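Left out: one protein chain. Kept in place: all the others.
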């Protein structure tokens, strides 16, 4: 079971992560082994060529990872991303994006996860795949 | 010499990259071997802990890389990022961010660059370092 | 079905990939959607601390990716890795390593895969996770 609820995460995002609001971020599911986040489509996501811009996918992946970390650790303010790697696989057409984060490892000092991003317009094909590392602050 | 001017890039960003406007993007310099982009600070950049959120740095790095590619190739609409890797080194305090992109390689099919990000509040220490790969469309 | 057999891949590795022999490389399975490669343990794998050195895991991941690409494309000599990212999750004790490569995307110009590495001494926990991009040469 997650250490924070979907509602608690969305309250943190609402108050403390302004860019998440720009992405229309909604958390769909949260457990201690999975977080699924949605970016509700708006025209501001587009880039030249009529597809969704890379930074929107990066921001959504980072938000899903953050939810996964808080779901496991509780509301630890100072957990931060230390590295992030993403491969863009297909160009997503206009539509909502979904990011699913699952842990590769939760250690004492580092949490590592992979994040798969899908478009609502083509749910069978991953549009981007990321891995991210979070540094976990020592217990107070 | 760059194949597009700073003004041309900013016009593209203004019309076609809505998220760039959310970041307060300004292009400071552009040649065929260097692009320097600025994100003008606003409160929306912050994350819990009082530092600037990772996705702002990722978006700025991606924009500087995009400027570098257009500076070398001209306004090629379909050039897209294929992979992006970033290491977060220090937590930037509130203030403008600057990203400097320089090429590692411009090939026929792929362009690879590194991007160093600095905070105006501490210009001697890099806050994040990224590498990115762009796929270059075949000539029409 | 793969475009080359396990035996054909091992013959290529034997004749053309000398470092693969240093790693005791064996291909366990090959289809057009999966390659599983084994590094047969030898003392030369160790690093200070009594665990297996990172470059052994990197070499094994790269070999599994190469098998996956040849399994899909046939024996294309000039396909080369363009980028490679790996997260080391746990320190593998002395023992054989297994790497399983599966495609994230096979495009015309780029193939992208993820590779999970396991130790025979603890098959339930991934010791390292990599993603790799291959550049596919244009048809002759």
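Some observations on this one:
Chains here go by letter, A, B and C, matching the order in which they are written, and residues are numbered from 1 within each.
Please note the rule applied: a contact is a pair of C-beta atoms (placed from the backbone, for glycine too) under 8 Å apart; a residue touches a chain by one contact, two chains touch by 3 or more.
Nothing here was measured: the structure is a model prediction, and the numbers come from that model.
Contacts of the undisplayed chain with the visible chains, over the whole complex, involve A, B, C.
Across C:29, C:81 or C:121, the single residue that touches the chain missing here is C:81. Mapped onto subunit A, the interface with the missing chain covers residues 82-83, 85, 109-110, 133, 135.
Although one chain is not shown, part of subunit B still touches it, namely residues 85, 87, 89-90, 104-105, 112, 114, 126, 129, 131, 133.
Contact between subunit C and the unshown chain involves residues 12, 16-19, 22, 43-49, 51, 53-56, 58-59, 62-63, 77-78, 80-88, 91.
What we mean here is this: only the chains that are shown with their structure count from here on.
Comparing the centres of all chains, each the average of its CA atoms, the largest separation from subunit B belongs to C. Taking the mean of the C-alpha atoms as each chain's centre, subunit A and subunit B sit 21 Å apart. We define each chain's centre as the mean of its Cα atoms; on that basis subunit B and subunit C are separated by 33 Å. Looking at subunit A, residues 85, 87 sit in touch with two or more other chains.
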